[in-house]
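Only a single protein chain was left out; the remaining protein chains are all shown in position.
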């Protein structure tokens, strides 16, 4: 009988095997396709097939995650990586039993399996990681954006409380309406309606669009500059600086030599 | 009894205390939430509570700004910083008495208190400052944009004076209509209406969209380049130049040494 | 009696005088305001005043351009600068007599006077010049964009010839319709209409939006990169290179000295 360590090594080899990775990617894509096909009106016989296949996929996912947990000497080590927790939750969620007459909850939980494609493809992981890093630097701009939204929402509820469209009834509705204005979707209809109440309310809309567009632009430029700076720092440490440091070193040697000459 | 200077030092300590800052931030957020809740239909009892809490908040704000003014040896020094004036105006504005039957003016003035979140969080201050700096360099592009808008507005009033939508009646309405066209909101409806009057008026719309999009793009690129240049200048003075200057210095010493050698 | 040269010098002094420039800027802005006011419904008395003031402005413009032409020793030198030709055409155009009952042509020609604000403010001139430079590098992308538009327009006329909206009747209308699709204005209405004829015509719209968005993005990035490169070249010749060249020079001197030492 193999020891635990031997088992861990064998499992680790299997998991990192290129064909096993392709197999898992295939399972994820196949699972996504099943969920997609399931959205069409199907004959009961096909629904049963999908139902059975879905169970098989759930079991494959369960086996894979068990294998990955086993390779860790301590289970707590497995849960130290955010992506492992992410995978674990997705697998656990799809364990919730779905009956064959298609509860909405079951189908919604299964769809998140598609997200496992991110943990399988390392490049996607990197993109998500870089998105998170960028989101830190834009957090404050989002706060600023929210302040602008909040102030305009309250002003909107005060000024256009009697609007027949009921789009400024309370701050919740008003925030959603402002989000709509920000996407330019039918904002002039809202403005013309508001101008019936207050003829100068175009100022409200135009200034809101100006402020949000300006802040949004600032956010984009901020992200570009941050990314450029990071890249710059990495590059700076390469070529030029290496040559410059070599030059410095050489010069020090030269000065030493000349000094010795002088003394002699 | 403490002298004025001792009092100023104590107040300065309190104001810069981390917990006091968090307390003020809490008050601002709480104040914003009260204003938000007030936009919903509420029972009179809740309205009374909000009314009372609002008075308390006004007093807290008044005390805080008084404390900050006191820490300055001259009152005029306090008003030298733009952000202090900004805070002062917000606090003064919310002193305007609001009666409990909710005048619109009172509620509008109170909402600007939310803006105090900007002066509390230094990062937001920095973003606003950088926005102002950027806005200088785009001022001329905005003038150019206005010239384009103005010319097209007059041309629009001349060509489409008889449009049934009354959106080209005078230059004021025409400018607002052009702003609508620039956001692409229902611009084709306007164009089809205009083409009933002048079949070639699509040239008007297409050229306007081209010109404004192009100018807008130019503005964005201008901001990006300006920001990049500023960063570059700061960086340039660092790493490389430092090493290069050290090299120059070393070389001068070397030349000196060799010259002395030569002479001897 | 003053010689021509003395006259030219005096005129040149007047033209470059700061107050004269401000006066001309004031005249241009005043002229723009008159044209703007004229778009409102006015009493005949005000219309007469505007009519008279307009004549005065025309004469002022004529005098100014005559003065500027006189300062050149050869008239052909004046027309060598594109901006001078630009000013000249604007002034000549506003000479076309407008009768007091407001012909549309006369009012349209007068509005172009507003463009003279560009030649008065040097910063605006610079922006326009840089726009022209950038437009060179994006010319080819515009050709590519036109090829995409042309192909999709022909395909549209072939596939959707029977569309009830008559928006695909011939290539001219189809190009305008595609421009509308590119601005996303009501493009889904068009798509749903087309899908009645050919159920798969969503491919037409989605691929068109993908291609144009992608090409447009490429154009923006091209402009940014071009602008960055130009700036880089200018900067490169500054700080670093100067120090590096100085270092090279110093080293050459050093080598010379050591050689002389060697020989002796």
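Should a chain be cited, it is by its letter among A, B and C, assigned in written order, with residues numbered from 1 in that chain.
In this section, a contact is a pair of C-beta atoms (placed from the backbone, for glycine too) under 8 Å apart; a residue touches a chain by one contact, two chains touch by 3 or more.
It should be emphasised that the depicted structure is a prediction, and the values quoted were computed from it without experimental measurement.
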Chains shown that the absent chain touches, full complex
A, C
Residue touching the undisplayed chain, where the options are C:35, C:57, C:91 or C:174
C:174
Who touches the missing chain here, A:26, A:82, A:139 or A:186?
A:186
Logged for chain C, residues touching the omitted partner chain are 140-141, 143-144, 147, 150-151, 153-155, 157-159, 170-171, 174, 184-188, 202, 206, 209, 214-215, 217-218, 221, 224-225, 228-229, 232, 236, 240-241, 244-245, 247-248, 251-252, 254-255, 258-259, 261-262
Provide the residue numbers of chain A that touch the chain removed from this figure.
32, 35-36, 39-41, 104, 107-108, 111-112, 114-115, 117-118, 121, 123-124, 127-128, 130-131, 134, 176, 179-180, 183-186, 220, 223-224, 227-228, 231, 235, 239-240, 243-244, 246-247, 250-251, 253-254, 257-258, 260-261, 264
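Keep this in mind: only the chains that are shown with their structure count from here on.
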Copy-to-copy rotation (chain A on chain B, CA atoms, range 0 to 180, rounded to a multiple of 5 degrees) logged as 90
Compute the distance, rounded to whole Å, between the mean C-alpha positions of chain A and chain C.
41
Multi-chain contact sites of chain C, meaning residues that touch two or more partners:
none
